[in-house]
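So that we are looking at the same thing, I have put the structure below in structure tokens.
For this view, one protein chain was removed and the others were kept in their places.
Up next is chain A:
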Amino acid sequence: MDFLVIQALTGLASASSLFLVASGLTLIFGVTRIVNFAHGSLFMLGAYGAWTFTSGLGWAAHAGPLGFWGGVLLSALAVAALGALVEVVLLRRIYQAPALFPLLATFGLALMIEDLVRLVWGPEDLLGPRAPGLEGAVTILGQKLPAYDLALIALGPMVLAGLWWVLHRTHWGVLVRAATQDRAMVGALGVDQSRLFTGVFALGAFLAALGGAVQVPREAVHHALDMQVIVEAFVIVVVGGLGNVVGAFLAAVLVAELNAFGILLFPRIGLVLLFLVMAVVLVLRPHGLLGRPEGETRAAVPPTAGCWRPAGATGWAVGLALAGLLALLPLVADAYVVSVAAEILIFALFAASLHLMMGVGGMVSFGHAAWFGLGAYGAALAALGLGAPMAVGLVAGPLLAVAGATVAGWFCVRLSGVFLAMLTLAFAQIAWSVVFQWHEVTGGDNGLLGIWPDRWASDPAAFYWVSLAVCGVAIALLRSIVFSPFGYALRACRDSVARAEAIGIDRVRVQWLGFVMAGGFAGLAGALYAYLKGSVFPEAMAIPVSIDGLVMVLLGGLTTLVGPVVGAVAYKTLAIVVSSWTDHWPLVLGGLIVLLVIAAPDGLAGLARRVARAASRGAGPGGREPAS
């Protein structure tokens, strides 16, 4: 019993730090409608900054409590300044863009920050100082609790009270609350929105960094903190209700206590529990515990330029000719190039499946890797557990992915926009943690090894031809689905939900089916991937793979049908080339994403089309609509 009390108090101490991060995230979303993926990075910077100011530099270590808390504050202020800079330079350009773009841009930022942190502070874990004056422990009910934890428990409600005071008792706070309810109106009343947004972003960054800085005496500082924190912060903000500070506080306590007791009760499924709670809350209260339904939310994906037309005889002929040319590759290239080419084909299919969901269905997914990974594990388990031949594995993989996507999709399609995107992320994390923690079946961290293609396909060239055939047919199938009656239904729901419902289309069912189809094709790509690599690890379904898919689709152009294939080829080639030059691929990739979002939101295909249109306009009157 006493032990449980201590556990609960430790949970409350963690809740304070989580609340600081989440309150910043929720404030920023409330006012700017941007989900800041880089918020975990600001938390991490706050922690590194505090480490530097309190022990890294040395002088503060001798200055007692003033030095420590001064260092913490200094770090948070420095990060706040950085936040303001980011808002002015980057985010200000994309407030009006569809919800997908700010999410991606801030993710690119997170990648860059993580790599920079590694450059500046090195890859090792850093241990911070104890807080002067709070080094000891307090005895409660015969159990010891660090005094610093008590200080943290007090900090959370203090910050909540402070925020409440700022939001309700200051002129600036009134503006923030007004903007949270109706941005356009606040703008129309002559309030300088730019300054308001910069201020809110700086405040959010300050809170995130403060949350990171106060954690320094409790845990080691390392460069994976950002992803760890952002996922938890997302859960908190979504559960509490986007934009609601009090909701964030309640949810932070809920999540921290779930963590504290989940480890005791279900050590194996702690993470799963967290996301299950989120899924349940979202289904019962789609806008979170204290959230309010949004009026008109902006579209998640940009509208298509012009109409999509079926390929026609010429299109299919070009496609077949291209496949024929690709089939010749093993005759001229060595084994390494051939196996890289097979990987590119597999990711082209993965990107095309994501495009069915996002580009055609209008549902942004931040967890598409889940179905890729399930496909890989399905094939691996069939091959290792049943000794099945490759053909069976290539069916078993997609089937497992379809099963997973059927369950997750049922929840996800009940939401839309960023809420849907975050729920896909949650389900991907559930799938990942199941795979990661279920050692007996999946091998956990060690993965599954020894998944080889049948003998006839084991030669790199033969496997390449198998990949080409499977991916080629699957991509052709995806394209024909787009122009099938079901494809039209899916697009109808994306273009106008109101009109779709008004002509008898059951949006939830159509999107669910689209979600499952996209999952199945991703699973097929994953199954091929397992045979290509000969092994499967949990990384196959981790966040970076989902993001790779998003970048491929975006790079190629979300609003075109050839986009995902072009994007996959360009992205994979770039990744291989850049990785051979430098260890800082994340930095390059992050910069690329940011650049892409700002300079070419319609991707390479869109860029090419714009160039072509400009050229044809120069050549003469050619006002035909673009076919893609």
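Convention: a residue touches a chain if its C-beta (ideal position, glycine included) is under 8 Å from a C-beta of that chain, and two chains touch if they have at least 3 such contacts; residues count from 1.
Going forward, contacts and distances are computed from a predicted model.
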UniProt protein name of the chain not shown, from "Branched-chain amino acid transport system ATP-binding protein", "Anti-sigma regulatory factor", "Oxidoreductase probably involved in sulfite reduction" or "Nitrite reductase (NADH) small subunit": "Branched-chain amino acid transport system ATP-binding protein"
Hidden partner chain, touching residue among A:Asp2, A:Asp445 or A:Asp506: A:Asp506
Chain not shown: contacting residue from A:Cys307, A:Leu325 or A:Val577: A:Cys307
Contact residue for the chain not shown (choose from A:Ala47, A:Ala489, A:Ala540 or A:Ala575): A:Ala489
For chain A, residues in touch with the removed chain: 303-304, 306-308, 310, 480-481, 483-489, 491-492, 494-496, 498-499, 501-506, 510, 513, 517, 625
